[in-house]
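The complex appears here without one of its protein chains, the remainder shown in place.
Chain nomenclature is as follows: A and B, assigned in order of appearance, with residue numbering initiated at 1 for each chain independently.
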Amino acid sequence: MSVPNQAAALRVAIVGAGPSGLYAAVELLRRDARATVELYDRQPCFGGLVRSGVSPDHAERRRVSAFYERLALASGRFRFHGNVEIGERISHADLCHHHDAVIYASGLSADRSLGIAGEDLPGSHAASDFVAWYNGHPDHAQRHYDFDHERAVVVGNGNVALDVARMLLLGAARLRHTDIAEHALQALAGSRIREVVILGRRGPAQASFTAPELLELIEQDEFEVVIENDNSFQHPAEADPGIALRLRLFEEIRRRPGSAGARRLVLRFLATPLEIVGGERVTAIRVADNELVAHADGALRARAGTSTHVIDAGLVFRSVGYRGRPPAGLPFDAATGVVPNRAGRVFDPRGGDQYRGVYVAGWLKRGPRGVIGSNKPCSRETVDALLQDAAAGKLECVADRDALDALLAECGADRVDYKGWKAIDEQERLNGLACGRPRVKLVEMTDLLAAARAPARRRAA
Amino acid sequence: MSETIYSYCQYCMCMCGTKIVVDGNRVVDIEPDRENPFSWRDFCRKGKTAAQVIDHPQRLTRPMKRVGDRYVEASYEEAITDIAARLQRIIEQHGADAVGSYSGNPLGFNFAGTMFWNGLLDAIGTGNRYWVGSVDQNNTHVVQEQMYGTELMALIGDVDDAKCFLFIGMDPAQSKFVWMETVPDGWNRVLEAQRKGAELIVVDPRRSTTAERADTHVAILPGQDWAFLLGLLHVIFSERLECTDTAVPLSGVAEIRAMAMSAPLDDLADRCGVAVELIRDVARRFATAERGMCITHTGVSHTPTGTIAEWLAAVLNAVTNRLDQPGGKRIEPGYIDLIAIWSKFAPPGKHRTRLRDQPTVAGFHSLAELADEITVPGAGQIRAMLIAAGNPVTSGPDGDALDQALSQLDLLVSIDFVQRESHRHAHWLIPGTHFLEREGLHVLFAGLVELPFAQYARRAVKPPDGVMEEWQFFTELALALNRNLFGKPGVNKIIRASRWLARLSGKPGWALNPRWIERLLVKSGKRLKYDDILRHPHGWLYGKKEYGHLARALRTPDKTVHCAPPRFLFALRRELTEHRTRTSAAFPMLMVNRRVRESMNSWLNETPGLFEQHRSNAVEMHPDDAAALGLESGQWARVSSATGTVELPVVIVAGGRAGVVAIPHGWGSRIFDPRAAGRTRTFGVNRNLLVDRRELDPFSQIPSLNATPVRVEALAVRPQHAAPATSAVH
Partner (left out) sequence: MAYVILGTCINDAACVDVCPVACIHPAPAEAGFATADMLYIDPQICIDCNACAEACPINAIVREQDLTPKLLRYKTLNAEMALARSKVA
């Protein structure tokens, strides 16, 4: 039916099978009817942070990954290459050589540190590592957490802090119905934690908890929620409807009846951590009380007051943001924490020259901000730039498809294709079926690879 | 300067009121008109994106004439002169029947176009008329003619008061309840009734969106609705659950009772693949519900026994007293005598097809016969075709055969918006118009809608410069042929005289135009005044829902509803004595069709604003069938029948019947760019290529677009030749 077109079809490598990589893939396949996408991920699994970041009690959100996987697949111009880390057997230069363009959507994985004493003590952890652990990320499966103290402290006022707190407080009976990693479920089943304190430097109006997460705190009946150091009175008539809504929800939390003897969550505002205290391991955290001061630009900033408190705790999680490790071969702006780019086109921050055929999307491009769907317009913008460059003749691919296949073959048998990932997915579901859970994740790389190689089995009825 | 125009969407029978914001001759936005008292709640993306269709990049804005492999622009004068001369030659040499015609669904929404199309065909005098109804609704016309004495007795579901819904082969969650009836917001009203306690029983081989909502989903074997329905009647008569004192007089009940009782229930259950107990259960629930209705749509009509099933469903309603009762099915008399006027538009013709000696249904022959009527030589062979707003190669069975046939014509003229698959071999492409560019009162709709409602469709923008409306073109062609429009002596003289008067007086409205006929028809109904309708820009709800009209509307000689027409009884008896399995070792599965809300048959799928995700059709498979073939969602499969083969992506859908695959129709129709030869656009594949053009329902003459025996094979790789699933310009 079709008339062959002279110009070769675009072949694009996307690094990272998380939401921004998938959004970019689907957008590209939709916009260019002939383009092919090769999607690489260092994990044998799809999803990125949708798999290893989204909280197990919010597993509905994980569906987004399968949805866009299917869309990409339906194009027939899409391949997955899992368990392939760029920079190891395949280099950045290899990618550029074998594709017209490369989109890095590999995200940010390192956490930001607090920069206070005692941060390296046993018992002081990055929330991101903890999240990856309870979500069964193979790199984090061997971690160990002691839940033998009655209190844990989470520093930070974003949704990740709330995720961590819920995992610590929900209790095994509830968690058993989620896809939390088996090792985490067992460890948390023996937890003695009764209270989690979330520390925020500023007040409720400045916190980054989103309205649905706050509503969830109101609707749940697993634990009590207490607000300390509330300064909401400073915002009698908040103009921003989003903030006004959140303040109303805080008000509802405040009015929520307490339940004696239950576990509890303390949202403690206006507190800056000064020091994590302990000898062999964490025993407490010392915090300063803050006050909010209006600056010339109108923004309210925290100023440490003179009074300090010590909060006993056996665990401290820092959840104050993510930081990037730049992909090898790409420039990086340490100040902004992103790869220097213009609308997704990577450029050299010194000379200002564009890295031909190299693009970024997602957190690498704009920093660790937004929710899953925020990556969609972001990836769209990058794909726009890429297609414009393609139309302007700025992209070229040196090697042909056979050369790419030869290169991929060099990755050996450990490379996991889409069928391999589906086999993992199916195995995990079957494992869950056996014990009445939605899914039991495979957390060891050897198990993941074994599942990927297992012959396709008949779908459970 | 922007201006707001109120009208209604004319893609489907939902007739959603629209508020159209226009700036100059450009549509800025289309929204549902919430002041429309009748319909706007079914508004969807089709209406939202209607202006994108006006701006179609391949739109025809001038007549285009084929010259060798190319098309060149021509004036209307040249087009009409040439077409008339060639038609004239063919008629003189071979007779009027050598000119064939086909009209598609969009023409049905263009009342002026429909009237003048019939006028042109009458002028030519051909009996070779084909239309889209023969791949869609003809079974209803046959059943209505046999049972009520008229081919058009639009029975409309009275959804709010129903206590039990039995939906067979319909997916109102997608279709918005429209087919041969319009129940605004009907699906939501069904759900509301369900919330208040009504039962929803859905009979469909697939797990449709509607079936998802059902209290009971009967995943029936495709093509066996008749057996299921006869089973229901068997139980109802056996258990004396029928109503003996119906609101509408019935005849033939004893005959159908005897027939139903004599059919063994376990045999019927076996035929339709539904457990005896489930048949009993559905029968009891339906018959004992205080109020209810059974509705059958295209899932039933597209099967080889679609007429028998449609009849049995109508009998089911009749004997349980669901006719003309609240919560059942009723008719809306409207403001004209629809039944009388319908018989003028679709006269019970005497014409029979040359090769298979088939009569017309609703005035037209079956599309399935068209290819052979063109290719088989002999007296009366079709040598020229006029296709108005139609795409029969994609809409009908075995499009390859029809495509071949169309290529052999001496003359093929298409009147349409763009050059579609069926117009590939056209000698002339005549531009069509969009409903946003037309105005008029569709008086036929008055009797298909749920409530006494009238609305004059207003023009939002003018057609592109110089483009004639369809009715104008048809009139010009009749004049050029020097054959009286409508086949009535003197009409052409009246047209010429009226034009002369209009020119003389400076009043263009004095020249004959469709408004004359609309006015006459409204006047003949003696209920409304045309000008009063015009005075209601949002539409006019001119009365209340009433019951009690059906008995008076019956056109049977004895003024009863005939429950046992001998032709149907005979066919049913034959069906019961034969035991045909549609599947075979070579074709072990059955293909069915499905509805997609954004899709309007074959003519909108390329609109950019529709289909945000998948701009393609796919084959939906049961998980077990897919697993047996090692197929995953997203992989490609080859689907073959005795007639053809198509290749398309797989989507696994649980909850339906194993052994059944669903593929939506309307896809795979190419859009050509006559200005740039070789450039085409396609989305999806034409699944009707799998459908045999010879296996027809003997009454409706509808081909087996459903329950088509097929084989599915996994494709290791996506086929190279396949049209890309997402979008394509090549």
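Here, contacts are C-beta pairs under 8 Å (C-beta built on N, C-alpha and C of every residue); 3 or more make two chains touch, one makes a residue touch a chain.
What you see is a predicted model; the values in this text were computed from it and never measured.
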* Considering the whole complex, which of A:227, A:244, A:407 or A:450 touches the chain not shown? -> A:244
* **Omitted-chain contact residue, chosen from A:63, A:192, A:303 or A:325** => A:63
* Touching the left-out chain: which of B:191, B:261 or B:642? -> B:191
* **Footprint left on chain B by the chain that the document does not show** => 31-32, 40-45, 47-48, 173, 185, 188, 191-192, 195, 209, 597, 612-613
* Residues on chain A that touch the omitted chain in the whole complex? -> 58, 60-64, 67-68, 210-213, 215-216, 218-219, 241-242, 244-246, 369-374, 376-377
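The rule is short, and it goes like this: only the chains that are shown with their structure count from here on.
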* Length of the line joining the C-alpha centres of chain A and chain B, rounded to whole Å -> 50
* Structure fact -> The residues of chain A that touch chain B in their complex are 1-3, 5, 29-31, 33-34, 70-71, 73-77, 419, 422, 456, 458-459, 461
* Asked: Which positions of chain B touch chain A when the two form their complex?
  -> 613-614, 616, 618, 623-624, 627, 630, 632-636, 649, 670, 678-680, 682, 718, 721-730
